[in-house]
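Since the structure comes first, as structure tokens, the remarks are kept for the end.
With one protein chain removed, the remaining protein chains of the complex are shown where they sit.
== subunit A ==
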Amino acid sequence: MGLLSILRKLKSSPDRELRILLLGLDNAGKTTILKQLASEETTHITPTQGFNIKSVQSDGFKLNVWDIGGQRKIRPYWRNYFENTDILIYVIDSADTKRFEETGHELQELLCEDKLNEVPLLIFANKQDLIGAAAASNIAEGLGLHQIKDRAWQIQACSASSGEGVKDGMEWVCKTVKK
């Protein structure tokens, strides 16, 4: 252990740090995505009271990922975490069709925030493994994503529990920031 950490210190070039904000309704799968990014077990997750934060290395970046609870009671606190955000990741439960309107409304509010002005947006259309999950293209249309002109955006279908699609989304994140 001792030797390894010394080697790591010698090697480490200063990675560029990115502040990533993970938002979405409760039960969208934010914490599962966070755990998936950190290559941690995703089977023991509990609802987030407050927030979780993890730092992960990826593609020459140090990603500081902030996962904020999505419960309605907690949403007013989201704004406390807007400052200096490099990337906004918004997570949607693609099978929870009944709450598409609610999630679309929350997203619209975020896009109007001054502090998130021009911040690139990645949308994870999560839970594609579930029966009845809407396709990413349908969700994009329903949310009117094509009308977004003031920032780079991308929608990525994924299944956080299996990890499928999560990496593709993060590749877009790193690519977008490098530009």
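As a working rule, a residue touches a chain if its C-beta (ideal position, glycine included) is under 8 Å from a C-beta of that chain, and two chains touch if they have at least 3 such contacts; residues count from 1.
The rule is simple: contacts and distances are computed from a predicted model.
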Discussion item. Please identify the absent chain by the protein name in its UniProt record; candidates are "ELMO domain-containing protein", "Mitotic spindle assembly checkpoint protein MAD2A", "Putative nucleolar complex protein 14" or "NADPH:adrenodoxin oxidoreductase, mitochondrial".
Written reply: "ELMO domain-containing protein"
Worksheet item: From the list A:Asn27, A:Thr97, A:Asn138 or A:Thr176, which touches the chain that is not on show?
Response: A:Asn27
Discussion item. Touch as defined at the start, partner being the missing chain; which of A:Ile74, A:Ala140 or A:Cys174 qualifies?
Written reply: A:Ile74
Discussion item. Tell me which stretches of subunit A touch the chain missing from the display.
Written reply: 1-2, 6, 26-27, 42-47, 49-52, 70-74, 77, 80
